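What follows is chain A.
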Amino acid sequence: MDLSLFLHEMWNARGAIWDGFQMTVSISALAIFCGTILGVFVGLALVYAWLPVRLIVRGYVDFIRGTPVFVLVLASYYILSGIGIQLTAFQAGVLAITAFCSTHVGEMIRGALAAIHRGQVEAAMAIGLTFRQTFQYVLMPQALRQILPTWVNAATEMVKASTLLSVIGVAELLLVTQQIISRNFLSLEFYFLAGFIYFVIDFSIERLGRFVEKKVAYS
Partner candidate 1 sequence: MADPLLVIENVHKKFGELDVLSGVDLIVDRSDVVSIIGSSGSGKTTLLRCINLLEDFHEGRILIDGEPIGYMLKNGKRQRLPKSLIAQHRALTGMVFQTFNLFPHLTALKNVTLGLLKVRNLKKEEATEIARHWLDLVGVLDRQDHYPGQLSGGQQQRVAIARAIAMNPKLMLFDEVTSALDPELVNEVLNVIKDLVSDGMTMLLVTHEMRFAYDVSTKVIFMNEGRIAEQGPPSELFNNPQSTRLAEFIQNSTF
Partner candidate 2 sequence: MDYRLDFAVVWRSFDLLLSGLGLGLALAVVSIFIGSFIGLIAAFAMLSKNKLWRGIAVMYVTAIRNTPILVLIFFTFFALPQFGLRLGKIESFVFTLTLYSGAYLTEVFRGGLIALPTGLREAGLAIGLTEWGTKKNLLIPVMIRNVLPALSNNFISLFKDTSLAAAIAVPELTFYARQINVNSFRVIESWTVASLMYVFACYFIAAGLRLLERKLAIP
């Protein structure tokens, strides 16, 4: 391994790597954001919705969770363009990871709501709160607080899943890395570099998760 050559190539590729990094962050952030909002509704539906709706949402969750994310990404990309819905690869990919994220968040919310004692709901209703108010002031704050550490960790999963978009041609960090390697053949060095960047992102998020976990536990 020729270090100076590698450093030289890395310097040449710095712009591309930076672009790839930004793309990775965009995909992950967008998917986590949309997936979380959707996921909250999924979680609510799993607990409170009218039975037929609940069954449909349960079916959605089980279907998405039973399917590998890679298949979701490929299916989203090929199916949407195949039936004439014009989405970019980026949009199709983000859509798939959003769906993936929403089922994770949905299950978290469901678990958290189920863990809150029924007595609390009754107590809140007993002091005259409507269900809506009970939900807004009693249930949701507790549920969100409880899922916070798990949610942060799920974020690392979404970052990892963003690499799958390289296969459908989205120029995120992994695809950019492959393009660089196809020019200079330094596969060991550049895969290592990519791995390292992902490691730093995920490791930071994981640490943040532990920090949040402690905060939640102590307060």
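One rule holds in what follows: a residue touches a chain if its C-beta (ideal position, glycine included) is under 8 Å from a C-beta of that chain, and two chains touch if they have at least 3 such contacts; residues count from 1.
On the choice of candidates, all candidates are chains of the complex that A comes from, given by their letters.
Since we're looking at a predicted model, the values are computed, not measured.
Trainee: In the complex, what candidate makes contact with chain A, out of 1 or 2?
Mentor: 2
Trainee: Which part of chain A faces candidate 2 closely enough to touch in the complex?
Mentor: Answer in residue numbers: 62-63, 66-72, 74-75, 78-79, 81-85, 156, 159-164, 166-167, 174, 178, 181, 187-188, 191-192, 194-195, 198-199, 202-203, 206.
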